[in-house]
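Structure incoming, see below.
Just one protein chain is left out here, and the rest sit where they should.
Chain IDs A and B follow the sequence of writing; residue 1 opens each chain.
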Amino acid sequence: MKALRFGRAAAVISVAALALTACGSDNATNEPAAEGPASSAAGTAVSGTLTGIGASSQNSAMEAWKAGFEAANQGAMVQYSPDGSGAGRKAFVSGGAQFAGSDAFLKDEEMAQSVEVCGPDGALNVPAYISPIAIAFNLGDVTELNLDAPTIAKIFKKEISTWNDPAIAAQNEGVELPDTPITVVHRSDESGTTENFVDYLAAAAPEDWTYEVGGAWPAELQSENAKGTSGVVQTVTSTDGAITYADASAVGDLGTAKVKVGEEYAEISSDAAAKAVEVATPVEGRAELDMSLQLERDTTESGTYPVVLVSYHVYCTTYDSQETVDLVKAFGSYVVSEDGQTEAAGSAGNAPLSESLREKALLAIDSIKVAS
Amino acid sequence: MTGPAPGQVTAPEIDRLEGKDVSTNSLKASTDRGRAGDKIFSGISLAAGVLILAVLFSVAVFLLVQAAPTFVADPAEVTGGNGFTAYILPIVIGTVVAATIALLIATPVGIAVALFISHYAPRRFSRAFGYVIDLLAAIPSVIYGAWGYIVLAPQLAKVYTWLAENLGWIPFFTGPASQTGKTMLTAGIVLAVMVIPIITSLSREIFLQTPNLHEEAALAMGATRWEMVRMAVLPFARPGIISATMLGLGRALGETMAVALVLSPGALVASLVKSGNQTIAAEIALNFPEAFGLRLNELIAAGLVLFVITLIVNMIARFIITRHQEFSGAN
């Protein structure tokens, strides 16, 4: 009897669950299914599921790439889990993902490991996402400041502790600086943004910034901190006199610093960021087509903004089946194509790759082939 | 129904109870089935228990294997540069402090709320109240974290400033207080809010099961309501309360997302109103996504340490429980 009653209850619940699961829709944007941006970079449509794991910085751009790519290739699906660069690279070299998104190119030891899943030529690093890192502050009416690298370093190591410090005032004549104390806010989680920012400080202000460069904020410089880009921006927005570093697209109404490059102060912009990446030199000891880039943070070339994050897509040079190769190539070339880069910039507010980089990247992706 | 109707104890049944073979009886078939049922049922119960041990064992093996490289690594290569012990000790203390704050707040409040629902609130509302408290357990930790740093922390920041100014001579409240309110005390309070429903929910069920006769006997002796609770309800419920607290402690020790969002972590400091301190679970969550190589092993080793802490805490709790005679209807 009771078993029967239990069965009935279970039946009711499962029917309700089924009813609920039967009426959802994957068509969130109300677009007719067949119509999509005619932006397929690869001529013929491909099919299959492509799996990527990696940096959360490119997540928003990835959503755009996914949408654009899947619209152009009806049979194809891309799934990307923004677990983090480290997790992505780890999954990639152990064969858990077909490509990785990473805020840094593979280290030499990881390149060596990748041979196991990618064949003798190992992995291929292709820059896909460029985002300028803004030095953002909350200082009432002041929305723009000129700062050189040593000053930025001193602010972030708390040697300069108020906003009307002579070092800041000297570079900003005519700006009325309050005597508000400076609250430094940094990321509490390890991140590519932190790594690129401290890398910039270490290269451009080597005398003031003597700490180890890594994804974690130097432990000896403990300060207020928060998780994720949205966390630091939120904290700075609600704290008067706070300063942080964050992806330029996310800083909203906060003031941003112009960074001294050569003799001028460079304003943060997509073009300047893209240019900074363009003048970067390839990392030594890598294959000819590999695009691992060594950014020149201390560049004096005008029109560049050197505080920039480059996020890579890491592919294998060879894959097991022709189908996968087609899929990877179609996706990879869509991402670095003009369409793909514009699409991402429209969604994520990042900087598109410059034309010369784009061509190089297309060439690199074109070299992916079936394992022999 | 294959069993006998209530009140009818047949001769074969009595025989069976005495373990006699009643082969000539017509009920033999059902008796055999009953015996087999007993064996099967106790067998699968045992299997379930053993399975749990097996799972726990494999979790332990997994942790040990993954953590092993940390212990043999060159101390200079471990984060902080002074070996694993120097790295882990501050966050162990941080974890224990956070869980202690949470339990200090949650245990009395949780038990009192359970008492309120079971013995104090008007009968009409008590069910509704219990329901409302249960809801707290259902809110995901991400939400607690977001609430903690958007709503609670800015409010507490003012309190902390006051504490630091007026009670700064107590080491816990040394200033200057954090301007964002994202401190250890806030994390402890958020954890307490998350633990209260766990303690309340279990304690309430146990309070409600107190034998009515005990309660009525106490009241008939002229006991006040509190005396009745103290003499009849609490002794009956003590092991259950300890169990509930242990469950709550498990949650407080292992909570990840809420702490990661609420706390502004840093080096170990005694003051609870300054930013700083860190817990193991939050350390893992914050650093895991970007971890690679030895760092990954370190974080898993940190997980192992947390595991060991829980083990020790539970041993202590067991010790306390066994000192009080356990009250069980099944004994």
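Assume a residue touches a chain if its C-beta (ideal position, glycine included) is under 8 Å from a C-beta of that chain, and two chains touch if they have at least 3 such contacts.
Please note the rule applied: contacts and distances are computed from a predicted model.
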For the chain that is missing from this picture, which UniProt protein name fits: "Anaerobic dimethyl sulfoxide reductase chain B", "Protocatechuate 3,4-dioxygenase beta subunit", "FAD/FMN-containing dehydrogenase" or "Phosphate transport system permease protein PstA"? "Phosphate transport system permease protein PstA"
Looking at the full complex, which residue from B:89, B:139 or B:267 touches the chain that isn't shown here? B:139
Considering the whole complex rather than only what is displayed, give the residues of subunit B touching the chain that is not shown. 3-4, 6-7, 9-10, 13-14, 16-17, 34-35, 37-38, 40-42, 44-49, 51-53, 55-56, 58-59, 62-63, 66, 108-110, 112-113, 115-117, 120-121, 129, 131-144, 146-147, 150-152, 193, 196-198, 200-202, 205-206, 208-209, 211-212, 224-227, 229, 236, 239-240, 243-244, 246-247, 249-251, 253-254, 256-257, 280-281, 284-285, 288, 300, 303, 306-307, 309-311, 313-315, 317-318, 328-331
Name, in rising order, the residues on subunit A that touch the hidden chain in the full complex. 2, 5-6, 9, 13, 17, 20-21, 23-31, 49, 51, 53, 56, 59-60, 63-64, 66-67, 70-71, 77, 79-83, 87, 91, 94-97, 227-231, 247, 249-250, 252, 343, 346-349
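Simple rule for what comes next: only the chains that are shown with their structure count from here on.
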Subunit A residues touching subunit B in their complex are 56, 83-87, 89-90, 109-110, 183, 188-192, 215-216, 219, 222-227, 231, 234-235, 238-239
Over in the complex, which subunit B residues touch subunit A? Could you list them? 79-80, 149-150, 154, 178-180, 182, 260-261, 264-267, 275-276, 286-293, 295-296
